[in-house]
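Only one protein chain is missing; all other protein chains are in place.
== chain A ==
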Amino acid sequence: MSGATRPGLRAWLLAEEPTSRAQARAAAWYQGWLKLRANTLAMIGLAILILLTVCAILAPWLATHDPFAQDLAQRLKPPGWEGHIFGTDSLGRDIYSRLLHGARISLYIVLLVALVAPALGLLIGTVAGYAGGWIDVLLMRLTDIFLAFPRLILALAFVAALGAGIENAVLAISLTAWPPYARIARAETLTIRNSDFIHAIRLQGAGPARIVTRHVWPLCVSSLVIRVTLDMAGIILTAAGLGFLGLGAQPPSPEWGAMISEGRKYLLDHWWVATIPGIAIFTVSLAFNLLGDGLRDVFDPKESAR
């Protein structure tokens, strides 16, 4: 993955004077990767996330039982009971298999929000920053209003209006998550828009749409990516919270938050039903936090020194 096994590639990546733009860019990424690799915690986070992705992809093959198959004779069995690694829930469903299938839902939600929210923020932020004037004032005022809302409560209100379900939860979380991205994108745009290369492009006849999409957006992406990684843990927690409240994925879906909610009734006598999905949520959001901190250390040393 790192190319360390191929000396030619490594030398090309570490060349003192890159000969092409692609090489320079690849070298920058490679050096970032080297720095990140030295950060043990970030690597642990990355490993957990790779494992999660593998689990999600291979869920049907790794699972020992059908995640939806009920077996009331085998309900609420403790971990380790007759082939049920993590025990069974109140309907006799295998918790381990449900956990694996739930990983798919969690990844689906996180990736979807991680695409929609930054895209929305990028659009609003760059338009505000590049257009300036009253458009800027209007859009930033809108951003402030959304920032002023407590996020979970706004998401609740959106879900209430849209109806419960995974897609609506994604939409609700995205609608509450975009303002920070808009601010970042606007700040980046303000620093870029008066630089010489933008003036040069404009003199060549490029219109605002082309300048924003082709020249401003690519430069905003890296700071957004770091911010998104740092926010992923929050997205997971919000999604799980909505699921727990019965407003996200609906039963019998094995969404982790919903699983905790189901296990809540049996908490005192059958602790594993609620505990195990919680450990899964914690592990994944911890992994995102560790990786996000590591990425910030690499790309934004000023902020991380604090």
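Everything below uses one rule, namely that a residue touches a chain if its C-beta (ideal position, glycine included) is under 8 Å from a C-beta of that chain, and two chains touch if they have at least 3 such contacts; residues count from 1.
In this text, contacts and distances are computed from a predicted model.
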Record-based protein name (UniProt) of the chain missing from this complex, from "Peptide/nickel transport system permease protein", "Energy-coupling factor transporter transmembrane protein EcfT", "Monovalent cation/H+ antiporter subunit D" or "ATP-binding cassette domain-containing protein": "Peptide/nickel transport system permease protein"
Of A:Ala69, A:Leu111, A:Ile145 or A:Ala200, the one touching the omitted chain in the full complex: A:Ile145
Among A:Pro18, A:Pro79, A:Pro252 or A:Gly278, the residue in touch with the chain that has been omitted: A:Gly278
For chain A, residues in touch with the removed chain: 130-133, 141-142, 144-146, 148-154, 156-163, 193-194, 199, 208, 233-234, 237, 240-241, 244-247, 257, 260, 264, 267-268, 271, 274-275, 278, 281-282, 285-286, 288-290, 306
